[in-house]
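Sending over a structure as structure tokens; questions will come in a sec.
Removed: one protein chain of the complex. Kept in place: all other protein chains.
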Amino acid sequence: MKKFFGIFLTAVMLVAVLSACGGKNDGNSGGQASGSPAASGDTGAKKKFAIVYKNTGNPYGEKEMEGYKNAIEELGYEVILKAPDQPTAEAQITMIDELISQKVNALAIVGNDPDALQPALEKAMNAGIKVLSLDSAVNTESRMLHINQADPERIGRTLVQGVVEMIGGSGEIAILSATSQATNQNLWIEWMKKELEDPKYADVKLVKVAYGDDLRDKSVSETEALLKSYPNLKGIISPTTVGIAAAGKVLTDKGLKGKVQLTGLGLPSEMAEYIESGVCQWMYLWNPLDVGYLSGYAADALVNGTITGAVGDKFAAGKLGEKEVIADGEGTQVMLGDPFKFDASNIAEWKDVY
Amino acid sequence: MKQTATNSAALQGAGPDKNGSLSANIAKFRELGLLLFIVILSVGVQLRNPSFLTWENISDIATNTAILSILAVGMMLVIITRGIDLSIGATLALSGMVSALTVSQYPDLHPLLAVGVGVGVGLVCGVVIGFLVSWINILPIIATLGMMNVFRGLTFETSGGKWVSAHQMPESFKAIATGSVFGINNLILIAIAIYIVAYYFVSHTRTGRRVYAIGSNPESADISGIRTGRILWLVYSIMGGLSGLAGVLWVSKFASAQGDTASGYELSVIAACVLGGVSIAGGVGKLSGVILGAVLLGILNNALPMINVSPFWQNFIQGSIILIAVLVNALVKRGIDRNNLMRRKI
Partner (left out) sequence: MEQRLIANKKEFTLKGFFLQWEWLLVLLLIGVFVMNSNLSEYFLDSANLRDATMGFLDKAFIVLPMVFIILLGDIDISVASIVALSSVIMADLYNHGVPMELAVVICLAVGTICGWVNGLLIVKYKELSAVIVTLATMIIYRGIAYILLEDQASGKFPSWFKFLGWGYVGGIPFILIAFVFFAVVFWILLHKTTFGRMVYAMGNNTTAARFSGIQVDKIKIIVFTLAGLMSAIAALFLTSRMGSTRPNIAMGYELEVIAMVVLGGVSTAGGKGRMIGAILAVFLIGFLRYGLGLVNVSAQMLLIIMGVLLIVSVAIPQLKQRFAYVRRK
């Protein structure tokens, strides 16, 4: 009998709590099924723009989010910055759900996986949220628009041209990439291979594509393995910030400056030492602040209807001027510009920025 | 009776060997098997890629394995006491980040002081975990799981989301890991020094013997007057201190401190110990085995890319080798125990 009494008490408490939920809920319940557009309910409140990066503690990502924040605050709205502690798709799905619950107006995402976020992002779009991706794209069905930092073709071709120039026109080269599934990495590598098909590179041979998984120690051991397995290696292209810095360190430690050339995409702060010492003569990147900034204005343009993400749309992007939407396979994108070259002449001014 | 007791103790590597050559040989068999495996593996790889057994490559393997082996020593002590420490990756990251931030703020700091800062942070982390395990009696796996999250979160917080890059680190700091004495890299020397100290601690001090006693049979150890709590606390603090040291060395070696440094590294360390014959049930473990285990893992990490094994097969191969090694270990132990039973004089 006493046992039943105890359980009864528990049940009463739970019911009380739930009905309290129900009570507070009456104000919001009207039409909260997933079909209703979220933005229309918030005409009084400040508009909310969110950005989800790949992972936390990444200075490049922090700058992109900062750029986005600057744009949104310039426009006078509220901004939400989110990044998971592990670069997984599952964590981003959870964050997308949390943002849907908060009824944000727009969601910008740097995807950890091109396909796995689709159901979550589709749910967001059905709820009336404008979805765009930047930097690392999600597939065309998951987004309205993609903000691309630089044409992947230009990136791939420029990197190959750069390394070939450094090694003097002939020799063996290798690529040190990040994880094997990163969309942007694979796209750039594809363009690098296409560039190498040109007959003027007949004496240049790509011997291996190695994966450092964006882990410092793995990138180091992969670089060492490359140097060991291909003693005639003359150049390394590393289109990832962790990879190029790791390769720079290995080449410095082994005193291979000048014998093995290095270029790729790197953070000025990480590569400053190696550019100043000459281990890496020049490298490329773009300004992540600008990428975030452009995304902020694009998000705003989507929310207030200036553009719908269709080819040909034009919108004003604050300090960056006017931008146009162009085609990207079955989807659309906006291009930031050309990759920026860092070398000994300008590295000092950029190494403290990011 | 006493003789057979020392027999099994000797075979488990925990006590002096009084009973002649056969048991000693069987005990060495485990390490010998591992050594043989390493030799065969190296020969195989050398045949596929002649630049494997070069002095330079071996030096690379040693340098890369040095940090792993330092951590493995600490982990061995923890596992011997029937515990486990999942937080070492996070402790490593935290102490590495703190020491990197310190030298970037005070570039004139003597490198030894920088190392001291790192070891200090690691010690604090280890002391906290020791407190949770020995005083509050929380199970080690839970305590270290929880603190792993806390330390990792703290690493992100202290770094403010930024990395500490090579150009922010003074040369003296980076030279800790790249410098060498008499042509042998600093890291290798530090690892050897740690091993010598550990060997002395384990074989020639009473506290070291008590660690084994606690792992073998915690209740008897307690009853026989050993301050179990204090020693457990000590063991986890040592692990923390070693993780702190490893953190500074790591950050110096790679000339970069990130928030997600060494994520998941603890599993490699545990694997090295397990390969080296340290028993999770406690009370069993030899330093020689741990060195060999760490070396084997280091060779695997180095060799697989060199013989062009697809990176997608690496996980599978490493896991299979670990499984085979522990199975062989188990069968060997079974053989020894059976031998023991047969040789008992009643």
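Each chain carries a letter (A and B) given by its place in the written order, and its residues are counted from 1.
Here, a residue touches a chain if its C-beta (ideal position, glycine included) is under 8 Å from a C-beta of that chain, and two chains touch if they have at least 3 such contacts.
None of these values were measured; they are calculated from a predicted model.
Per the touch definition above, the residue from B:141, B:196 or B:223 contacting the chain not shown is B:141.
Only one of the listed residues, B:48, B:110, B:230 or B:334, touches the absent chain: B:334.
Considering A:179, A:306 or A:346, the position touching the chain not shown turns out to be A:179 (whole complex). The set of chain A residues touching the chain not shown comprises 2-3, 5-6, 10, 13-14, 17, 21-22, 24-25, 28-29, 32-34, 56-57, 80-86, 88-90, 93-95, 97-98, 100-103, 113-120, 123, 179-181.
Of the residues in chain B, those that touch the hidden partner chain are 84, 86, 132, 136-139, 141-143, 145-150, 152-157, 259, 267, 270-271, 274, 279-281, 310, 312-320, 322-323, 326-327, 329-330, 333-334.
As a convention for this text, only the chains that are shown with their structure count from here on.
Only residues 49, 51-52, 54, 56-57, 60, 64, 152-153, 155-156, 159, 161-163, 165-168, 178, 250, 254-256, 258-263, 301-302, 305-306, 308, 311-312 of chain B touch chain A when the two sit together in their complex.
Of all the residues in chain A, the ones that touch chain B in their complex are 55-59, 62, 85-86, 180, 210-211, 216-217, 220-222, 224-226, 228-229, 231, 245-246, 248-249, 253, 267, 269-270, 272-274, 276, 351.
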